[in-house]
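Please see the structure below; I have some questions.
Of the protein chains in this complex, all but one are displayed in their positions.
Read from first to last, the chains carry the letters A, B, C and D; within each, the first residue is number 1.
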Amino acid sequence: MFTTSSKFYVALTVLAAVSFGVYMILIGPSSIGATALFGMIAVGILFIWLSLHTRDADTDDEFASGAAADAPSRSMWPLVGAAGALLTLIGTLTTPLFFILGLIVVVATFVEWGIQAWADRASSDPAYNAAVRAKILHPIEFPVIAAIGLGVIIISFAEIMLAVERSAGAVLFIIVSSWVLAAGVVVAIKPNMRRGIITVIVVVGSLAIVAGGLLGNASGMREELVKAAEEDHFMHRECGPEKDKYTDKLALESVSSRSAVVATVEFIDGKLVAREQGVPGERETITIPRSNPSSIIFRNKTEGEFRLLAVTGKTMVSEGVYEVDEHCTQLIPAGAEQLLTLTMAKPTLEGGEFYLEVPGVEGQRVELVVP
Amino acid sequence: MVSAGQMVNRLTPVLRRLKFLPLVGFVALAGCASNAPQDTWAPEGPNAQMIDDLQKPIFAVAGIVGLIVFGAIAFAMYKFRDRGQPIPEQTHGKPVLEITLTIIPALILTVIGVFTVRTVFDLAKTSDTEMVINVTGQQWWWEYDYPVQEELGITKPIITSGQLVFPVGTKVMLRQTSRDVIHSYWIPKLNGKRDAVPGRVHLNRLEADQPGIYAGQCTEFCGLSHANMRMEAVALSKEDFAKWVDQQLADYQAPAEGTLAKEGETVFLNQCVRCHQVNGLKRADGTPAIAAPDENVVSGAAPNLSKLMTRNTFAGAMFDLVTPECRADVWDASRETFGEKYLAGVSEECLNQTDLRSWLRNAPEMKPMYANPALLTSTGGKYRGMPYLALSENDIEKLVAYLLTLK
Amino acid sequence: MAETATHEHAAHHTSTGLSNNKLGMWLFLGSECLLFGGLISTYMLYRGRVGTGPTPSQVFDIPFTSVSSFVLLMSSLTMVLAVSAAHNKDDRATTLWLTITALLGATFVGGQVYEFTAMYNEGLGFSTSLFASSFYTLTGFHGVHVTVGIIMLMSLVGILNKSKVPGSRAETVEMIGLYWHFVDVVWIVIFTLIYLIPV
Amino acid sequence: MMSEDTTTKQHGMSTAGYVRIALILAAITALEVSTYYVDFGPFFMPSLMIMMVAKFVVVASYFMHLKFDNKIFSWMFYTGLFLAIGVYVAALSTFKFFMA
Partner (left out) sequence: MAIIERPSTTAPAVLPTVPSAAFGALKRPVTVSSGWRSWLFTVDHKKLGIMYGAVAMFFFIVGGLEAVLIRLQLAAPDGKVLNADLYNQMFTMHATTMVFLFVMPMASAFANYFLPLQIGARDVAFPRINAFGFWAFLFGGIFINMSWFLGGAADGGWFMYAPNSGPIYSPSHGVDFWALGLQITGIASLTGAVNLIVTVLNMRAPGMSLMRMPIFTWMITVVQFLLLFAMPVITVALFLLMFQRNFDATFFDVAAGADPLLWQHLFWIFGHPEVYILILPSFGIISEVLPVFSRKPLFGYPFVVFSGAAIGFVGWGVWAHHMFASGLGPVSVAVFSVATMAIAVPTGVKVVNWTMTIWGGKLSFPVAMKFALGLVILFTIGGLSGVTHSVAPSDTQQTDTYYIVAHFHYVLFGGAIFGLFSGFYYWWPKVFGKMLSERLGNWNFWLMVIGMNMTFAPMHILGLQGQPRRMYVWTEARAGEGFFNLGFWNLVASIGSLILAVGVLFFLINIFVTARKGKQAPADPWDARSLEWMTSNPPKEHNFDSIPTVGHLDEFFHRKYSESESGQLTQVKSGEEVILDLEKNADAHIHMPSPSYWPIVLALSLPVIAFGLIYSIPVAMVGGAIALLGCYGWALEPSTATDDEIDPPSSGQGKEMVHVG
């Protein structure tokens, strides 16, 4: 009843169970490693059931004896398997990434080597054996290799662009794509192009991209991005009248949230005009419910660039030292509009300043009242 | 022997017509249903009246059309039942009849459509607002804050909860919003409902013809205690409303030294003030006691308890501050006497001791809220509702005495 | 309906004379319009709400994105050539053009991966602002559709060079071609509405 | 019962035809990108929209064969498309999205 393939999978499952136990003792149940090994056990059991069930190509005894006589063909899989196991060990000590990579290599070895050895003894004719092996493994190998290839190309292509200057990125992009297109056209025009040349073009192309990728990765991201990442400069805002080096660039033209605002503040010819949603007429004070995120639209209708500053009380930074809370929009030209969302937890009667103002313009102030 | 099948068969057409008799009965019975506090067919304000004037004829039209259709079906069932007649003529339909019976409903609906559109725009008018009240919903109670309006005598913002007090015959504009999820403010006898959506301000008109208390309830599913998030709109005559405003703006009188209420105040200062604000309350060292609900409550607000005893309800208008007798006395008061009965507020003997004490003893027991510390990891340790404070009995005694002074 | 030469079957007779697969694919593309329509309208609603994060004009790199649109357009061309080669039963050309389309698609996705990494470093995290969430969701959905398209192209190349009869897979090539052109057409709409119309 | 087979019918375009269409599309894309650099003034939005729709229709009718195939395919696709446009424009208009 036990076909050769099922014996192989029983071995695999036992090995997985043992390594699962070792892993749990040594490392403890960190999710990735434990799940991967547990998955291996589950897959092993599935394969056992499958191979028992499908009764495919089970060679009865008297037939197997003839084919298995000659020595098994040389194969590089034991070497790869050993390297994989080593990587797994290193992985357990260093980063889990190596552990997973090692694990994948080990699994791949088991599958490939197992089926290879089994296929060799399927029948006496090597060509037929190769065909049988190809039939089982190709539907698995092709997608995996293709996926790895695709992944490498995409990642390395992205790495190159990250390393290169911002403007050069577009140029490089055009070069690569037109090169691929040109290669396609050339091969299409010459139908009798020998296979050799095609493979050369493909190999050279992919090597170039991968090399570029490694180089890009080594040299790291362009310093403009690195600086942007460190300072997180889009986050902090200077709310003075002058232009802020980082944030004030090409401000927003339109804000599509007209139906979700508490009040609209317009800076018309140097005068700050405030209107509360649903309350007729212009207002000197805007009432905002306590600790409720409320949005205010600021429209600049005066020539020149202005921003809206909201001062919302003060917070105690350290004993006795208070810092004024400021929220502001970007500097916007005439005709543009911005959204400012305020959440004020403390009532205004607690003291401190609560008002809206346009920095650089005196005397234009709208009081904020939080009941 | 007449088999049961035949008997059933002969009875069926008769029974079929009886089938919807219970339904007609129910509709008739509806007429004499009780006048529930949230009855949508008993308007008491111009807006609800406008809706009712539109609604009643449409119910009538629907009823008549229904009776016509059921009559036709019942007649057909009775007349054309199988009495052995030959297989009927295989007619495929008369287009003329089809088209007429399509146009008639279309005409009826266009008429209804015209009236609907007119009423929609009438109800949505906001230009003639005479008074503004900001209504804010949060999980499981309503807060009302009256912005400064000199012409009504409101010189400082007034904050109350539970009962919305407003003058009779004034076009009040409610600016509704919410601090956490979507709620819906609905006083059936005064106007249709409008959702209070966080991040948005929605406008809804409120106006009453006569003084009185009008009940309402949150009608957009808002979680655990959606059923217990109630509100009442109290309409007072203009003079009574002015007296109410002065009452609300009056300064805070600390209780006299040595009395039980004074000890209650100290208990309040070290327990309740973490969330509840009482305007004018001072700590021992004279600094004003500012509540910080934003550190303890997810919605960032807790009911403002200054002048608590001028209101008749507490805990999201779920429980009454007054005993049932006093409540009936206020609710059933005649139009004239209602004003000063309400303004009298909650007296010592009228106070609903049982509910208030059990609320102070263990609030989550009385009203399901997310106040169980075990579930607080997802909301960053903040409550959604009043937690269990483990107050001792005499603390509760003192607190009740102190709360009674908040008039 | 392409005959399968290995099994001498009469092609299945259909009432409209059209192939089931093609009708099914067009219905699927019709419903995909609703899916991308929903994501695009979510983006259009939330594009202006940047909170404290970077604004669209500060993170978009128009030259780069226009090249990636050009690349996707060219991949549409090579796809069409592959389909017509398949109909002319020239398997060698079909395989070639399918590979070229897959490669161009890969460069496009590579460009997207680069764009996302660059924006992430410039402070546009997935939950930085509403603009960020809706932008990443929309372009992410489109990127996943392109990647699925590339995987289908490569599997088709794998199947093609194993099938003995030239032109026997013409219909499948046409199906994947329709899918690829739809993904390109959606990018045409996204490119204009999101990148070119300044916020 | 052989049905008339779509594969034997000569397809609408030759390779050169397809390349020509691709070049037209590339030209329109270039024009679109130019709107980013050159200020079109009031014509900015309409021109972008027209170019987008043009590219959409060209790819749909030539590359996706809608022009040469049975009308049922066009019905299927364009029903879905116009339904999407209609429904989402209506939804956005309730958000006062198109208000000036």
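Note that in this section contacts are C-beta pairs under 8 Å (C-beta built on N, C-alpha and C of every residue); 3 or more make two chains touch, one makes a residue touch a chain.
Predicted model, so just to flag it, every value in this text is computed and none were measured.
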Where does the absent chain make contact, in terms of the chains shown? A, B, C, D
Just one of A:N217, A:T302 or A:T343 touches the chain that is missing; which is it? A:T343
Considering the entire assembly, which residues of subunit B contact the chain that has been omitted? 4-5, 8-9, 12-13, 15-16, 19-20, 22-23, 26-27, 29-30, 32-41, 48, 50-51, 54-55, 58-59, 62-63, 65-66, 69-70, 72-73, 76-77, 80-82, 85-95, 97-98, 101-102, 105-106, 109, 112-113, 116-117, 119-121, 123-124, 139, 180-182, 184, 186, 188, 191-195, 197-200, 202, 215, 217-227, 230, 298, 368, 375, 377-379, 384
List every residue of subunit C that touches the chain not included in the displayed model. 1, 4, 6-7, 9, 11-12, 14-16, 18-21, 23-24, 27-28, 30-32, 34-35, 38-39, 42, 45-46, 49, 51, 126-127, 129-130, 133-134, 137, 155, 159, 162-164, 169
Could I get the residues of subunit D that touch the absent chain, sorted low to high? 72, 79-80, 83-84, 86-87, 90-91, 93-96
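Assume only the chains that are shown with their structure count from here on.
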I'd like the Å distance between the centres of subunit A and subunit C, where a centre is the mean of that chain's Cα atoms. 19
Taking each residue of subunit C in turn, which ones touch at least two of the other chains? 44-45, 63, 66, 70, 74, 81
Counting only residues that touch at least two other chains, what does the list for subunit D look like? 92, 95, 97
What part of subunit C is in contact with subunit A in the complex they form? 44-55, 57-58, 61, 63-64, 66-68, 70-71, 74, 78, 81, 92-93, 96-97, 99-100, 102-104, 106-107, 109-111, 113-114, 117-118, 121-124, 150-151, 154-155, 158, 198-199
For the complex, give me every residue of subunit D touching subunit C. 1-7, 11, 13, 15, 18-19, 21-22, 25-26, 29, 32-33, 35-36, 45, 48-49, 51-52, 55-56, 59-60, 63-64, 69-70, 72-73, 76-77, 79-81, 83-85, 87-88, 91-92, 95, 97
Residue ranges of subunit B touching subunit A (in the complex, touch as defined): 126-127, 129, 132, 134, 136, 143, 145, 147-148, 157, 159, 173, 175, 177-179, 198-201, 203, 277, 279, 288, 290, 292-294, 299-301
